[in-house]
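Yeah, one chain of the complex is gone here, protein chain that is, but the others are all in their spots.
Just so it is clear, A, B and C label the chains in written order, and each chain counts residues from 1 on its own.
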Amino acid sequence: MKRFALIGAGFIGTLHARNLFRHPEVDFALVADVDPARAQALASQYGARAISVEKVFASDVDAVLIASSTPTHADYVERAARAGQAIYCEKPIDLDTRRAKRAVAAVREAGVAMMIGFNRRFDASHAALKDVVARGELGRVELVQMSCRSQDAPPLSYIEVSGGQMRDQTIHFFDLLCWLTEDVPVEVHVFGEALVDPRIGEAGDVDTSIATLRMASGALVQIDSTRRTRYGYDERVEVFGAQGMAESRRQPHRHLSVYKGREQVSDGLHADWLERIEPTFAAALDAFVAGLHGKDVDYPGAEAALRAQRIADAATRSLQTRAPVAIDVD
Amino acid sequence: MKRFALIGAGFIGTLHARNLFRHPEVDFALVADVDPARAQALASQYGARAISVEKVFASDVDAVLIASSTPTHADYVERAARAGQAIYCEKPIDLDTRRAKRAVAAVREAGVAMMIGFNRRFDASHAALKDVVARGELGRVELVQMSCRSQDAPPLSYIEVSGGQMRDQTIHFFDLLCWLTEDVPVEVHVFGEALVDPRIGEAGDVDTSIATLRMASGALVQIDSTRRTRYGYDERVEVFGAQGMAESRRQPHRHLSVYKGREQVSDGLHADWLERIEPTFAAALDAFVAGLHGKDVDYPGAEAALRAQRIADAATRSLQTRAPVAIDVD
Amino acid sequence: MKRFALIGAGFIGTLHARNLFRHPEVDFALVADVDPARAQALASQYGARAISVEKVFASDVDAVLIASSTPTHADYVERAARAGQAIYCEKPIDLDTRRAKRAVAAVREAGVAMMIGFNRRFDASHAALKDVVARGELGRVELVQMSCRSQDAPPLSYIEVSGGQMRDQTIHFFDLLCWLTEDVPVEVHVFGEALVDPRIGEAGDVDTSIATLRMASGALVQIDSTRRTRYGYDERVEVFGAQGMAESRRQPHRHLSVYKGREQVSDGLHADWLERIEPTFAAALDAFVAGLHGKDVDYPGAEAALRAQRIADAATRSLQTRAPVAIDVD
Partner (left out) sequence: MKRFALIGAGFIGTLHARNLFRHPEVDFALVADVDPARAQALASQYGARAISVEKVFASDVDAVLIASSTPTHADYVERAARAGQAIYCEKPIDLDTRRAKRAVAAVREAGVAMMIGFNRRFDASHAALKDVVARGELGRVELVQMSCRSQDAPPLSYIEVSGGQMRDQTIHFFDLLCWLTEDVPVEVHVFGEALVDPRIGEAGDVDTSIATLRMASGALVQIDSTRRTRYGYDERVEVFGAQGMAESRRQPHRHLSVYKGREQVSDGLHADWLERIEPTFAAALDAFVAGLHGKDVDYPGAEAALRAQRIADAATRSLQTRAPVAIDVD
C-alpha cells in the first residue's frame, strides 16, 4: 500500500480521487485544495482527510498527485521532490519550458519517481498499436497521421492562459508520437486558423491546425487538431510503415446499426473526450503505482514532459513565423 | 471460341446477352424467343441472328443458354441434350422434381455439359468463404447461418406459379449450403408466415420463413428468407466451425460515412438483388465456358440442381405438415 | 441509502460485491456464504460484516442479493420475501418451474420487489436496439436472429445439474427476445447436437443448437447457442421489421486494425463472456436500486423469470420429442 495525497479537488482532481479510492494498493489519505471547503467535501466522500497544501509536503505520504491549476505545478513538483515524495503531475509542469526544466532538475536531484499526465498512452488501442510498431510488424515507420478533435472549445478565459493550441491540446499527440515511434521530430511546420471562434484568433491563438513534422529517421507526420466538432470527440492514429499500416480507429460509443432505405445508421463517437479516454486515467494510475512497487513499467516521465514541450514550443514558433522551425534535440 | 444460342429474350435473357457478347471466347450467334420480335430486337443489338426455338436444336451451336419461362426448361434441356449441345439452364429444370430427373437423365445419356444458374456460388466473397472452409481453417463445420432477403415481393401472378418460397427463393441457399460445406442436410424444419402480403398466404405460400436443417455431419443450419425489406437486398452467410468462424458480410453499395451528432450514417445495402449479384452472372459464364474448353472447373451441375430441389421439396412439406421432415439422400 | 446483504461469496458473488461496494446509494452491510471463511474474506475486503445465511433474513437489510448455488435460490427467495426484503436473485429461481412458481407466489404475497439476473437487458447496445424497436422505427417485427456463443463449455459436473442448454444458456436470450419485442412465443422447435464434447451428449444434453420460435404476432425467431468458440465470446442480436432492420453488433475488444498484404487484421471479440458483459452487472444493480428508491424503472422481475423458464421448458421438450412444441401463454 502506498499513501497518496491529492492536490486539487476540481474537475480533474475529482476524477483522480475516484481512481485513487478504488485502487487496491493505494491508501487515499489526504486531499488539499486552495479552497479548504472543496478539499473537505471531496475528502469526506472517500474517507480521506482534508489538509492544507503546505502540510502535504510535510506529511508522510509516499506520493502526491498534482491536479491543481497549471501555474502551481512547478512549485509543487519541486516541494514534493524535496520531500522525497513520488510525483504524478497533470501536464504541463509549466507553460514556460525553462521553468519546467528547473522543476525537473529538482526531481532528478531528489531521485523521486515522476509521471506526467500524458495518459493517452494508456488507451488500450493506442497501446496495441505501439506493440505492433515495436515488434517491427510495420517495418520502418514512414508516415504517421493523427487526428485530435475536441468536441467543444474551452472557455475563452481558459484559452487565454493555455499557452495556445499546440501547448495545450496538440502536445498530447506530440508525446504519443515520440512514444509510438521511439523517434523524435527535428522540424515542424504548422498551418493554423481561428475558424471556430474569431475571438480565439483575437487572443492570438488558433483553434484549427495542421502540424506536420519531419522525424530524425526521415518519417513524416501530420497532426490535425480542432477545438470543436459536431459529432463527438474524435481521436485517431495511423502509422504507415515499409511493411504495412496500422490504425487505432475511431471508436463508436455503442454497437448498434440500423438499416433503413439506402442507409446504415450506426452509433457515432463518444460525446466528449472524457467519455472516450476515461479508462486511461485508471490505467495510468495503475502504471504509476506499479512503478512505486518496483515494477519495470513504461510511463511518461520528466524527460517525456520536456520533450513534448520543446516540440510544442517549436510548433508555436512556426505558427508565429509562418515558416518551418527546427527542433533542438536538446 | 464457342458458338452460343440464347433462348429467352426477356429480363434475364437480356442480362445474359450482354455477358455472352462481351465474353472473349464466346461467339454469340443466335437468339430465340417465343416472341420473334423480341428475339430480333435483342439479336440485332449484339450482331447475333434471331431464330425460332425449334431451329436452335438443329443449329451448329456448341451451347445453349436457356433463359426462357420455367415450364419450358425441361423440354429444352432434353432437346439440347439430344442435339449434343452443352446446356446453361436457369433454375429450376422443372418445379416437378420427377420431371427434372427425367431431363437430367437425358443430359447424362447424351453426356453433354450442364450448368444450372445457381450463380451465388460465383460471388467473390462467398467463394472466398468456401476456400476458407475447404482449407479447414474453421475446423469441422458446426453452425451455418444464412439470410436471404429480397427487397420486393414479386407479383402475385409470379408467386402463384413459383412453386413457393422454398423452391423459388430459398433454393439458392440450399445449393450454397451444400457447396460451402460439402455436406448434405438430412432433416429440415420450417416456420413460415405471410407477413408481407396476406394474399401470398391465401395463395398457399409464405413470404417470411426460417428453415432449419440438420446436416449429415451433425452441423446445424438456419436460413431466413423474406420477400421484402425496406433497406435493399440483404444477403449474408456465416459459417461457424470448431476452430473459428467466417462471415461473408453484408455489402454496402458505396463507402461513404457521415458523422453528425451521435450518429455515423453510412451507405446501406444494394438497392436490389441484381445490383448486388450482377457480377456473378459474368463469373458463372466464365466458369461454364472454361469447362467447355476442357478446364477443370467447379460449377453447379445437374446433380446440384436435383439435390437443391429435393431439399426444397422437403422444406415445402415441412411447411405443409408443420413438422420436421427427413430428406432422402437419394 | 439501502442496506444490502449479499448471499454467496463465490465467483458471481465476488463480482456483485465490487458493484455493491461502489454504488453510491448502497450500504454494503452483510455477506453470507455456506462457507463462513469465504464470507469473512469477502466481507473484510469491503468493510462489510460476515454473517450466517440464517441471520440474513432476521437482519435489518433492505435487500438481499442472492448469488448462492441454484438449488438454494427458491428457498432464500421465499425467506427474504417473508422478511419483507427486496430481492435481486441470480437466475434461475429454480430449475423446476413449479417450484419457481411457488417462490414467486411468496414474493407476490409479500409485495416485495424482485429482480432476476437477466442482465443482458442492460447491455448498452441491446438497450439501444430495444429503444429503436419500441419507437416503432423498424415497423412490425417480423424476424429476430440471436447468437449466443460461449467461449468455453463449463465443466461436465456443471452441465449435469444445469438443466440443459436451453434452461442454462439460451434462457437469457428467451428473456431478451420477449423484452425486445414485447411479444411472447407460442411455438418452439429445436435442433440440437453434442458437437463440442460427446460426454455432454451422454449426459443427455446438447452443446450446439438452433431454437426457432413463432411469436404470437407471427414474427419468427432463430437463436443459435453453442458452448465453445475458438474466437472469444460471441453475442449478436438482429431485429428485422417491416420498415427496416437493426443489429446489436459483434463487439471488438479493442479498435486496432493492421493492414498487411491482402488482409486487414483487427482486434477480435472479447476473450470471454465476463469481459463482454461485465458492465451490465453494475447497470443492472443501478436499475434495481433506483427501483428501491421509488423510480419507475424497467427490469426483469418475477414474471419475466417464469416466462423465460416456460419457454426453456418447451424448448427442452422439443429437443426430447424432436418435434415442435406449443408454449402455454401461462
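In the analysis below, a contact is a pair of C-beta atoms (placed from the backbone, for glycine too) under 8 Å apart; a residue touches a chain by one contact, two chains touch by 3 or more.
Note that the structure is predicted; figures quoted are calculated from it, not measured.
Under the touch definition stated at the start, the shown chains contacted by the missing one in the entire complex are A, B, C. Of the candidate positions B:Val61, B:Ala246, B:Leu285 or B:Ile327, contact with the hidden chain is made by B:Ala246. Contact with the undisplayed chain is limited, among A:Ser209, A:Gln251 or A:Thr280, to A:Ser209.
Among A:Asp94, A:Asp224 or A:Asp267, only A:Asp224 touches the chain left out of the display. Within the complete assembly, A:Phe240 is the residue of A:Phe28, A:Trp179 or A:Phe240 that touches the hidden chain.
Seen from chain C, the chain kept out of the figure touches residues 230-232, 234, 252-253, 259-269, 271. Although one chain is hidden here, its contacts on chain A can still be listed: residues 139-140, 142-143, 145, 147, 149, 187, 189, 191-193, 195-196, 208-210, 212-214, 218-222, 224, 226, 228-231, 234, 240, 242-245, 322-324. For chain B, the list of residues touching the undisplayed chain reads 22, 124-125, 128-129, 132, 137-138, 243-251, 254-261, 267.
Simple rule for what comes next: only the chains that are shown with their structure count from here on.
Averaging Cα atoms per chain gives one point for each, and the point farthest from that of chain B is the centre of A.
Chain C has the C-alpha centroid lying closest to the overall centroid of all protein C-alpha atoms shown. We define each chain's centre as the mean of its Cα atoms; on that basis chain A and chain C are separated by 40 Å.
Across the assembly, chain B contributes 230-231, 234 as residues in contact with two or more other chains.
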